[in-house]
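Some chains have been omitted; the remaining ones sit where they do in the full complex.
Chains: A and B, in written order; residue numbering restarts at 1 for each.
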Amino acid sequence: MAESKPGFEVRLANFTGPFDLLLGLIAKHQLDITEVAIATVTDEFIKYIRKLQQLGEEWALDEASEFLVIAATLLDLKAARLLPAGEVEDDEDIALLEARDLLFARLLQYKAFKQVAGILGETLHQEGRRFPRQVALEEHFAAMLPELVWKHTPQQFAALAEAALRPKTPEEPPRVALGHLHGSNVSVKEQARLLGLRLQQESPLTFRSLIADAGSTLVVVARFLALLELFRDRAVSFDQLSPLAELAIHWTAQGREWSAENLSEEYEEQL
Amino acid sequence: MTPQQDAGIDEAPDYADFPGGAKAALEAVLMVLDEPAGEEELAAGLGLTVAAVGTLLAELQREYNGYTGKAPEMESASNTGIGSSPRGFELRNIAGGWRIYSRAEFADIVGKYVLEGQTARLTQAALETLAVIAYRQPVSRARVSAIRGVNVDSVVRTLAQRGLIEDAGTDPESGAILYRTTSYFLERMGISSVEELPQLSPHLPGLDGIAEFYDAGTM
């Protein structure tokens, strides 16, 4: 499908959520999740964003942030998958394995629904080719209908209109949708504030030590995203001697006014 | 006879490929038509000549009425159901338009069926729909449906049947049928024009926001 053109052919706008894109990417690369090269996908994504910019289109913050979530999920999946199965040693490993299974299970479930959605769409389209006979009642029958009982005063009728026209209040109290999470609410902003405080006290710190007290995978992902945000704000810098080596984080915002409040709100909805 | 193309029709389908041919195609249209259609209208839609449509209409009419006399020389070649009994419906040409009706002989049975379960009161759904139409007229079904949050097709049909609303032309942009209330509605309300309806709170959303929302409803 998307094979014909170069660049980031998976147009994010055409995907209906992270699972969708993830499936698309896995299918496109015909690869096991462990072999999906994040770097390749990232390159494609950046190319895609640049193309959007050249075309004069808005720098799509939504897409970019969604992509970050997906990249983090991919990394998470990949990290879990790379764990040697025989060497489960501590609770952290088990938690990672569980997270991996859950993600895979949900991905497969989503895939199944996507497939039946395709069948539904095709059926609806085919059925749309048949038109039901639903004609107005023949006049002589319409004339036989009992005379309408009408008891509404104009005021009552107006009240009815008011009620019908009033915007429907949301049935559930408005809140951030968290249904797609398998954990509690984790705020990237909060994690950023926490990391900021910690790094202001001691710098550099390794990524490992920054996530040592993370209660769940989700917190790890949130802290990872928070670091990316901090990096964008030039509040931190990264230092890694070699690939897969220990990642050191330096606090670089000394002397500058810095506040987690400036961080983008996007993640509040994403996570 | 090969159906000929009308000038206005870009291409006429090859009816030989269809089960039942051009006659069945005409029948399909007639079966779902809400209002009587003239021969010209039918011919244009089907990509046939007016004469061809006229022949087919006459043939369908005879078929529905049931052939009584047999024409032996045609029997084997024909597949039009020669010798069949009348159908429960008939094709009638009224005031220049053709429409399928239930057969007059069954009027009592059909009438009883139609009246069964009919109430003299409007349902809450019908009342609310009527209220929206009254205050936002002229308005399309799609917009009423957007405001009410449910499909209103059958309720709108009931209201039109009851003479409370009527067709007010089509929306120039979307081509959708617009509805407005009738003078019978005013009569039942005891007012002489819709301006006499009580004012609604000015804070209620108008149609603009709704239209936007509905069209962007992205389905």
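Here are a few things to note about the model shown:
Here is the rule we go by: a contact is a pair of C-beta atoms (placed from the backbone, for glycine too) under 8 Å apart; a residue touches a chain by one contact, two chains touch by 3 or more.
Computed from a predicted structure; not experimentally measured.
Overall, the file's complete complex carries the labelled protein chains at copy numbers of A x1, B x2.
FYI, only the chains that are shown with their structure count from here on.
Measuring from the averaged C-alpha position of chain A to that of chain B gives a distance of 45 Å.
Taken in their complex, chain B has these residues touching chain A: 31-35, 99, 101-102, 107, 110-111, 114-115, 118-122, 127-129, 131-132, 134-136, 147-149, 154, 157, 160-162, 164, 188-191, 196-201, 204-205. On the chain A side of its complex with chain B, the touching residues are 131-138, 140-142, 144-150, 152, 154-155, 157-158, 160-168.
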